[in-house]
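For chain A:
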Amino acid sequence: MRQRIDVATAVAYRQTTILLKNPSLFLPPMLFPLLNFTAFAGGLSRLRHVPGFDFHGGYTAFQFVFVLLQSAAFGGVFTGFGIARDFERGFARRLLVSAPRRSGIVLGYALSALIRWIMIAAVLTCVALAVGMKIGGDGVDVFGMYALAVLMNQIGVLWACGVAMRFRTVQAGPLMQTPVFMALFLAPVYVPLHLLRGWIHAVARVNPLTFLLESGRGFIEGEPTQVAAAFGVGLGLVAFFVVWSYSGLRKAEAAGG
Partner candidate 1 sequence: MFLNMRAGEGIEVEGLARVFKDVRAVDGIDLSIRPGEIYGFLGPNGAGKSTTVHMLTTLLPPTSGRATVAGYDVVREGAKVRSVIGAALQEAALDPFLTGREHLRLQASLHSIHGEQRTQLMGKLLDRVGLTFAADRKVRTYSGGMKRRLDLALALIHDPAILFLDEPTTGLDPQSRTALWEEVARLAREEGVTVFLTTQYLEEADVLADRVGIIDHGHIVAEGTPAQLKAEIGKPTVEVVPEQPQELERLRGLLARFGTETASRPGAHAVQLDGHGALPEVIRALDLEGLRAEQINLHQPTLDDVFLAKTGRSLEGAESE
Partner candidate 2 sequence: MRVFATQVVLIAQRSFIRTFRQPGVWIPPLLFPLMLMAVNSNGLRAATHLPGFPTNSFLDFFLPFSFMQGALFASAIAGTDLARDIDTGFLNRLALTPVRGSALLLGQIGGAVGLGAVQAVVYLFVGLIAGVHVDAGAAGALLILVLAVLIAVGFGTLGLWLGLRTGSGEGVQAQFPLLFFTLFISSMNLPRNLIEVGWFRDIATVNPVSYFIEALRSLIIEGWNAEALLLGFGLVLGLIAVAMALAARQLKVRMART
């Protein structure tokens, strides 16, 4: 276990150092959620007047939760791009050769994704508060919301890690990104679930991310809802993608990095 942690911290340290030396790497995973936040919270706020829109925390808070989860997911996916680049440039082979416990490599990437996202989340939160977002929940509720976002971040990085380790090229980028993007947008992005109609309602109802999103909105509103289901789904997805990413690692090992 100790060796695994040592490997993980070394990988996470390297990834974080690269990030801090190249601030431009923050931009893509930060820019997209910020753009969405501006467009949705700014341009669609009138949707709160749609009959049946029963979220009482304000449309800014309503969209903030989506954007927070989106930034968490994409923070994970962008780490996956970095993993693919490491394979393309041969650095991943160096890691595979040097690490006594290779599972620590995946853990390290996951940790670095979390560190990256924490910095992005801080910026997003400051921007949201600056534009007047209201938080109806207490400290525990807010913690719960961020905890869901952490799960989302780990789901994103473990998914992308598994893809990166299987394909070992940045050309797999769209494959990492598109399913996450679609999964996010097939959740109740603009209005609560019960206001969706037609096929999108049917899809959103069974979309696991809907649980995280609705529960997160409940937290920020101060009216927690579906908490057990959200954390159950989140942890379940994390467990699933842990298996996915580790099996990707095995494939990368078999291919010689």
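The rule we apply is simple: a contact is a pair of C-beta atoms (placed from the backbone, for glycine too) under 8 Å apart; a residue touches a chain by one contact, two chains touch by 3 or more; residues count from 1.
Selection rule, in plain terms: all candidates are chains of the complex that A comes from, given by their letters.
Quick caveat: nothing in here was measured; it's all calculated off a predicted structure.
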Touching partner of chain A in this complex, picked from 1 or 2: 2
Contacting residues of chain A [partner candidate 2, same complex]: 27-28, 31-32, 35-36, 38-47, 49-53, 174, 182, 185-186, 188-191, 195-200
